[in-house]
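For this depiction, one protein chain was excluded, whereas all remaining protein chains were kept in their positions.
The first chain written gets the first letter, and so on, giving A and B; residue counts start at 1 in each chain.
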Amino acid sequence: MKLTTFMTGAAVALGLATSGIAADKTKVGFVYVGPVGDGGWTYEHNEGRLAVEEAFGDKVETVFVENVAEGPDSERVMTQMALNGADLIFTTSFGYMDPTINVAAKFPNVKFEHATGYKTADNVSVYSARFYEGRAIQGHIAGKMTKSNIVGYIGSFPIPEVIRGINSAFIHARKVNPDVQFKIVWAYTWFDPAKEADAAKVLIEQGADVVLQHTDSTAPQAAAQKAGNVITFGQASDMAQYGPLPRVSSIIDNWAPYYIERTKAVMDGTWTTSNRWDGISAGMVGIGEISSAVPADVKAEALALRDAIANGSYHPFTGPLKKQDGSDWLAAGEVADDGTLAGMSFYVEGIEGDIPQ
Amino acid sequence: MDISVINPILLVAALMGAATPILLAATGELVVERAGVLNLGVEGMMIIGAICGFAVAVETGSPLTGFVAAAIGGAALSLVFAFLTQVTLANQVASGLALTLFGLGLSALLGQSYVGVKPPKFDDLDLGALGEIPVLGPILFSHDIVLYFALALVAAVWLVLRFTRFGLLLRAVGENHDAAHALGYKVVRLRVLAIMFGGACAGVGGAYISLVRVPQWTEGMTAGVGWIALALVVFASWKPWRVLLGAYLFGGITQLQLNLQGAGVAIPVEYLAMSPYLITILVLVILSADKSAAPASLGRSFHASN
Partner (left out) sequence: MMRLEKRPQASQGFAYATPLLAVAATFFFGGLLFAALGKDPVEAIATIFWQPLFGEFAFYYRPQLLVKGAPLVLIAVGLSLGFKAGIWNIGAEGQYIVGAICGAAVGLACYPAQSALIFPAMVLAGALGGWLWAMIPAVLKVRFGTNEILVSLMLVYVAEQLLASMSLGLLKNPEGYGFPGSRNLQQYPSAHNAELIAGTGMHWGVVAALIAVIFAYVLLARHRLGFAIRVTGEAPRAARFSGVRPVRLVLFCLGTSGALAGLAGLFEVAGPAGQISIDFNVGYGFTAIIVAFLGRLHPIGIVLAGLLMALTYIGGDIAQSQMGLPAAAIQVFQGMLLFFLLAFDLLTHFRLRLGRTEAV
């Protein structure tokens, strides 16, 4: 008996908590997988949060919890934010996907935004960035600037997101330099500065004079600087402190425009479920300043490529393209569809080596 | 696949750098364990060293001052452990784990304003013509001073443990603290000194990561190196030169693994990554035939009235 009463009470309270929010301030919650001080992934999401505060001033209140483990801890943190009156919650790691869906089902009036996932619901949107667009520009510069024709690539885990980036960079490097080869090393970590530094050093020792990274620390930049005559690109954040050499440009995760737009939509009551995959055009993927170390003509081509991608006249995955095994993928002029890109688990023709299973 | 792209000379030179943080921390922990104390807080002391060294190097512009600060920081944190285990006789396993938790948190608080800052450059020693010698030059004479310091430290620890009265005392305390006490030795004082030495070494090892290997400060950047150092001490069966060997083996496996990947060799990374630990277990089993290997009082509390 007592248990039933308790449960009814809980249900009522839950209902109250979700519907009875004072409407004067919009409350936005952020769940981070790493520390704000990681200088990479979480750092950039937090910059987005600060931009929301800046844009709306005292009409908005933001809260965040950092270092939240994927799994039950994240579910609890999201629930706690929803109970405390959050109107909109950004969950910023792939591993939060199922927890986000679970919590969203309990709080139909709270909006959820899950980064890099693929499951949506009435009150759950997903968003991700087309980083591969930036990779195309990196590939172009790399292909033009390499003298050894060996481009090193530090991967984190062999997942579609990373494979897409490798393919995009490779396609555009080959386009301007038919002799270029990619050397790919998997670090099996998103964040282990010492290991990333080691991976960069190994690639350089094996002849790479361009190092691309899909891990978030500046360790590879420092390794390249020490080695000399190697160029790199900033990842996640601009890493401008390593310019003009070795860092010649960067891909910046810029979540601010999206976070501001979605917060505004909640304020205006116009929020609807969406599946957003934005790139350079929407400003979600930023191309950092191309440094003076890049020759003027290469820089001009790179900027032209950026503009073509931004205005939609060019797609980085445009046929004719073949898969690594030589089978046809895209016919001439054909453009890859988002479904294939989202689940990409093959290399394009010309890349050597296998994707680890 | 082309294994010839791997340059063995550079591989060896690189693994020496990669092994230095583990080597420093493990050498310190070896002394601690030889004194009969098991401090599982190496990771915490390393990361405190990493931030203390980094912050001081940035503020003073001198990496060497940073390393000194790292040693002080690591030793200071180890004093907490020394107090808990030697004065209040708390369990060493639990105290060590708590120390790691505390160190990780404290370092993150201290480092809040140092994220994204570039530390002063720490150059390799210029040994002139020595560095030009083929093969040996890049392997032996192209490193920074802390790396050489780490090697010297191993030698020093070996000498002290083996040939000095102080070393003998330390080992006696680790083997049988009651007997050592009965002979009139200051068990607790010796152990506190050993723990502080271990903390200082771990601190310098941490700073080597934040000032030389990476170099930058980010939260949690030691990423488990302290735990590897603990494994290493066991692997080395508490003998200094074997710590050196083991550090190069542990560091070398990661280097080799990355090199093989770069050369296009398909390798099961996870299974290679677990191999040092499996080898350590194997070494342990072999060693257990020899009862004298592990310090007999390891991990046990001592109080004079026992």
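Convention: a contact is a pair of C-beta atoms (placed from the backbone, for glycine too) under 8 Å apart; a residue touches a chain by one contact, two chains touch by 3 or more.
What you see is a predicted model, and the numbers here were worked out from it, not measured in a lab.
Visitor: Report, in label order, the displayed chains that the undisplayed chain touches.
Guide: Every shown chain touched by the left-out chain: A, B.
Visitor: Among B:8, B:61 or B:268, exactly one should touch the missing chain; which is it?
Guide: Residue touching the absent chain, from the options given: B:268.
Visitor: Identify the residue among B:90, B:151, B:169 or B:253 that touches the chain left out of the display.
Guide: The single option touching the absent chain is B:90.
Visitor: Touching the left-out chain: which of A:73, A:289 or A:334?
Guide: A:73
Visitor: Using the touch rule from the top, list residues of subunit B that touch the missing partner.
Guide: 38, 40, 80, 83-84, 88-91, 93-95, 97-99, 101-109, 112, 219, 227, 230-231, 234, 268, 270-271, 273-274, 277-278, 280-281, 284-285, 287-289, 291, 294, 299, 303, 305-306
Visitor: Residue-wise, where is subunit A in contact with the chain that is not depicted?
Guide: Output for subunit A: 3, 6-7, 9-11, 13-14, 17, 29, 35-36, 63-73, 75-77, 79-81, 83-84, 94-95, 98, 102, 118, 157-160, 163, 188, 342-345, 356-357.
The working rule: only the chains that are shown with their structure count from here on.
Visitor: Let me have the rounded angstrom distance from the C-alpha centre of subunit A over to the C-alpha centre of subunit B, please.
Guide: 35
Visitor: Which residues of subunit A touch subunit B once you look at their complex with the stated criterion?
Guide: Checking each residue of subunit A against subunit B gives 34-35, 37-39, 43, 152, 183-186, 188-189, 191-195, 197-199, 201-203, 205-207, 217-219, 222, 237, 241-242, 352-354, 356.
Visitor: State the interface residues of subunit B toward subunit A in the complex, per the touch definition above.
Guide: Per the touch definition, subunit B meets subunit A at residues 5-7, 10-11, 14, 18, 21, 108, 111-112, 115-116, 118, 209, 213-216, 218-223, 225, 254-255, 258-259, 261-264, 266, 269-270, 273.
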